[in-house]
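Just below is one structure, and these are the notes that go with it.
A single protein chain has been omitted from the complex, and every remaining protein chain is retained in its original position.
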Amino acid sequence: MEPRSFTVSYAPHVHDGSSTRRIMWSVFGALVPAAAVAVYAFGLDALRVMLLSTILCVAMEGVALLIMRRDPAACLDGSAALTGFLLGLTLPAGLSNGIIVVGAFVAVIVAKQVFGGLGHNPFNPALTSRVFLLIAFPKQLTTWPVPRGLEDIKEYMGLAVTRTTDAVTSATPLAAIKEHAQRAMPNIQLNDLFFGVHTPGSIGEISALALLLGAAFLLYRRIITWHVPVATLATVAVLGGLTHLANPAKYADPVFHLFAGGLFIGAFFMATDYVTAPVWPLGKIIYGVGIGLLTMVIRLWGGYPEGISFAILLMNAATPLLDRYTVPTPFGSRKPDKAAPGQAGGES
Amino acid sequence: MELLLLAINAMLIGNLILSKFLGICPFLGVSRRLSTALGMSMAVLFVMVLASTVTWTLFYTLLKPLHLEYLRTILFILVIASLVQLVEMVMQKLSPALYEALGIYLPLITTNCAILGVAIDSIEKGYGFLPMIVYSFFGACGFALALLLFAGIRERLETADMPKSFQGAASSLIVAGILSLAFMGFSGLVPG
Amino acid sequence: MSILIPILVLTGVGVVAGVALAYFSRVFYVPEDPRVDRLEEILPGANCGACGFAGCRDYAKGLVAKNGDVPPCPVGGKAVAEKIAEILGVAVADVEDQVALVRCAGTRDRATTRGTMVGVRDCAGAALLGSPKSCRFGCIGFGDCVGVCPTKAITVYGGGLAVVDPDLCIGCGLCVSKCPVDCIGMVPRDRRVHVLCNSRDPALVTRAACKVGCIACNLCTKKDPAFVVASNVATFTGVTCDPEVRFACPNDVIVHTDHTSVLAFVESEAARADYEAEKAVFKEKEKAARAAARPAREPKNAGEQP
Partner (left out) sequence: MTTQANPFPGGIHPAYRKDLTSGCESRPMPVPKILVIPLSQHLGAPAKVLVKKGDAVKAGQLIAEPAGFISAAVHASSSGKVTAIGPVELPSGQKGEAVTIETDGAHEWARMEPISDPLAADPKVLVERVKAAGIVGLGGATFPSHVKLTPPADSPVDWVLLNGAECEPYLTADHRVMVERPDRIAQGVKLVRHIMGVSKVSVGIEGNKPDAIEAMRKALGDAGEVVELPVKYPQGSEKQLIHALTGRRVPPKKLPSSVGVTVFNVATVAAIADAVIDGTPLVERVVTVTGSGVNQPGNFRVPVGARVLDLMEFAGGYREDAAQLILGGPMMGRAAATDDVPVVKGVGGVLVLSADELKNLDYGVCVRCGRCLRACPNTQNPMLLGQLIEKGLFSRIDEEKLRELVLDDCFECGSCTFVCPSRRPLVQFFQMAKGYYRSQQKRKG
């Protein structure tokens, strides 16, 4: 029999079939329910913002890769699209196109490609861009259009609704609580926060139910682990509870803090971004607790109504330190619990 | 309670590096390795607290009675310079490895605007002795916090294949920019 | 007169500080050798680490610590070695000016490959799986040496073979230690003749693996004793030799850099063509010379015939 020639490659020769591309697009899919609620609540404007930011991010990454003489097809691996989609979901529905272009540029170029693209960026690109826009365009980033069905209301949670020629805008639940706690406190409607269809806020954050649906999918497919979201939500709940007990008139109750604002989209989709989160379980828990803590500090005593974006960015900065100091002891490293030889027993 | 708010202000809101943009050159220079960043933070902590105390006492015992407040800056620089010289000698004797690793950046502390900034700020804001100590101690802790976070990120970026033009200082400055962006979240945290 | 007070205050504090520092500098005195700085100035500053130290400053410290008993600085060569000797006041071993040479001519069409290698991006990885070529000593061609060369003197050409440009090479030797199959060697810069093979396998295995492999047939050593055969491969030890010698090699492994550069000899078809032409001419001349010598012996053979 003639000797045959074969293909040579490295062991192991089998693979479990997972791929980064599929993971990125699964997370993209998990966000679709939240996007659907947003389109229902804010109409085509929300669709425009989301589509524009996703397409811009992918296009800009493609161009950047071309300029750096790298394979431009990499921009279709889902990470740029996911960044664009996430960015779109955290912006108010009525945002003008120009700001979205700037946002996409900051997210893809400044926060990611500068550091060498996927896998090397120290900060979450979508959030870096959102914080940048929030600070660069404070006015446009805090005009929240009123969702469908509330156009003719006069007051929302005790705050007057401003009516201009082209848009009707109102405060978000968090903003209402921050400025006029006493007046806004009694008219919190929890099921509004839960279903989110009638709550003003940024596109993706309003419906807690839709986000929880996507998160359940990610947890089931083990794309994210429970450590970060649970640690974050628990810390927010505990702090919310303590402050509410201490001074119920001034501080809202923990359930409100959980369901209001961008906590769910932050904890489940932003904080669990592989590249910028710690990798060890202990590190993830400390990271989650840190995010919860900073979010509440900013929400309760800080200058901005919503602290989740700043909190995640700050903890992103701490990730390298967490990775270095929370490494579990390797399997063999514990002192050998060696039974003295000759002893018949020897523990099992 | 007052001191606690002052401490949080010095460490987070008014962070020397990321909010007041003081001491940027050691921030960029020494943060290549986490170990040297730690060493530098300790050196800056020691010099800052010592310098603030010495300058504060000198100001209120010597300059104020003689109405020579305008000599403040020159005198402070003189004091800081000699203090740094002292620290350099001590460090060369006690831990030569760290002295070698810090290299040029140790004498650089003399011209470090963070230390001079804190010294003058304490006088400017009319802090008493104890607030001045708290302010300089937590200011240095804020400096250390920013430096360590930054060193951790830079060490991680070592494995990144950044485009040639962004390697080294360029990407570090961008990281510092984003870091200070994040620190802006604390603005308005403590009144006044 | 009020100007006097500030002057007094300042000089006062200055004097106090000065005295304190003088006292402390005695308490914390640490000796440091001044020669280290002078040595560092004369070193090339390439920080290439070829001397085994972490950069030139570290090398200067090593020189002082071991009083010159350290490997010579290959990049600096003779000039730097003399200056070191002068500063340290010690005789330093003379440094031969060397350059790197890839001892392999087995391009993809001349060497046989084994299996098809997939998912491999560098020589070190390929060597793990056993080289893609049947000859395990030949240049793998993924360019690990290119990456490590500080002066970009090595390039991998179309045929999958690394070639060193002697003019750019500073002789630091980093590529020699990087090559997983050790087929890069250091040769004196002025040597004109090279044997482009590194296969220590016996003749049978080498012939099966490569058309241009050295099978240690010793034909070249007969022609010029400067060729030395050790463990199944010939190496040239002299500076130059009679160009005719290279035609003695049955597998065309010897290159004479006065006629064709190593690159041309390996890569370009044109250089190969006129090498074959020259060889044919030489073969004709040799056949004619041998024929001329034969008649002298003819009668003897004729005599023996019964």
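General observations
Letters are used for the chains, namely A, B and C, taken in the order the chains are written, and counting of residues starts over at 1 for each.
By our rule, a contact is a pair of C-beta atoms (placed from the backbone, for glycine too) under 8 Å apart; a residue touches a chain by one contact, two chains touch by 3 or more.
Given the structure is predicted, the values throughout are model-derived calculations rather than measurements.
One chain is not depicted; across the entire complex it touches A, B, C. Contact with the undisplayed chain is limited, among C:202, C:225 or C:250, to C:202.
When you scan A:13, A:69, A:139 or A:154 for touch with the missing chain, the hit is A:13.
Looking at C:177, C:218, C:237 or C:268, the residue that reaches the missing chain in the full complex is C:177. Interface with the hidden chain, as seen from chain A, comprises residues 1-16, 18-20, 22-23, 77, 79, 117-120, 225, 274-275, 277, 279-280, 323-324, 327-339, 341-344, 346-348. By the touch definition given at the top, chain C reaches the unshown chain through residues 114-115, 118-119, 124-125, 127-130, 136, 177, 180, 201-202, 204-205. Mapped onto chain B, the interface with the missing chain covers residues 158-159, 161.
Note that only the chains that are shown with their structure count from here on.
A comparison of the A-B and B-C interfaces places the larger number of contacting C-beta pairs at A-B.
Comparing mean CA positions across the assembly, the chain most remote from chain A is C. One finds 55 Å separating the Cα centroids of chain A and chain C. The touching residues of chain A, counted against chain C in their complex, run 5-10. Those residues of chain A that touch chain B in the shared complex are 68, 110-111, 113-116, 119-120, 122-123, 128, 131-132, 135, 294, 297-298, 301-304, 307, 309-311, 313-314, 316-321, 323-324. The part of chain B that touches chain C in the complex is made up of residues 58, 62-63, 66, 68, 71, 74-75, 78-79, 82, 85-86, 89-90, 92-93, 96.
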